[in-house]
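Omission of a single protein chain aside, the complex is shown with its protein chains in their original locations.
This part shows chain A:
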Amino acid sequence: MIETIGITKTIGEKMILRGVNLRINQGESVAILGTNGAGKSTWLKIVAGLLKQSNGDVLLDGVPRKKDDYSQQQRLGYLGHQSFLYEAFSPVENLQFFAKLYQLKSPDKRIHQLIDDVGLSFFKHEPIRSFSRGMIQRLAIARAILHEPDVLLLDEPHTGLDQQAVSLFNRLLLDLKAEGVTIIMVTHDFPQINAICDRAVILRKGKIAEDECIRGRPVSWIHSLYEGEALSS
């Protein structure tokens, strides 16, 4: 369903992505791994339509990603390094604003449901200026899935979450996965990869170094894949 063909990206002199060919099918859950600065976030932003690739194509269901094809944007849920949330607004007001952007019909029920799901019901009407980082991350997750996207692009979604939130969030992702939502997750958190993802793609220096099925593999195996020795041993 999502396909990137020969994606390259250069910013200034720097070549960040050097030909990323990746095909992800409907309903798959894929972890994108790699060292800091490998180009993971850049690739994800290109897929989300926030950055323009220098070369190559991004296809969604075989259709090239186009700026003015808003039905494609409607299907994507993107969670970046930043929360995109407004500090002066409460969780409810933030989600109401995004519901308007996505033109959801009668979103109030879903908004309150989501806020309960991420465990922020007590702080529903407080401005998020006073929130801790983990609380903001919880709300950012709610924002990304508010419009019920069928492709989730998550950039380090587990950062800042406590144990309880991590398990809540993982359960949420597994539920979505069961509904057939495609999950693409950039992360450094190996236990969570193991819990959620079927497939791991490792980026090194802007290229795909490994692309393996990890279902049923132990965390240590993923570790050694990450270090680049799994296949030889």
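In this text, a residue touches a chain if its C-beta (ideal position, glycine included) is under 8 Å from a C-beta of that chain, and two chains touch if they have at least 3 such contacts; residues count from 1.
Keep this in mind: contacts and distances are computed from a predicted model.
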Protein name as given in UniProt for the chain not displayed, "ABC transporter permease", "Heme exporter protein B", "Acyl-CoA dehydrogenase family protein" or "Nitrite reductase large subunit": "Heme exporter protein B"
Sole contact to the chain not displayed, among A:52, A:171 or A:215: A:52
Touch with the omitted chain, as defined above, among A:97, A:190 or A:221: A:97
Residue among A:76, A:184 or A:208 touching the omitted chain: A:76
Chain A, residues in touch with the chain not shown (by the definition above): 48-52, 67-68, 70-71, 73-74, 76, 78, 80-89, 93, 97-98, 100-103, 127, 143
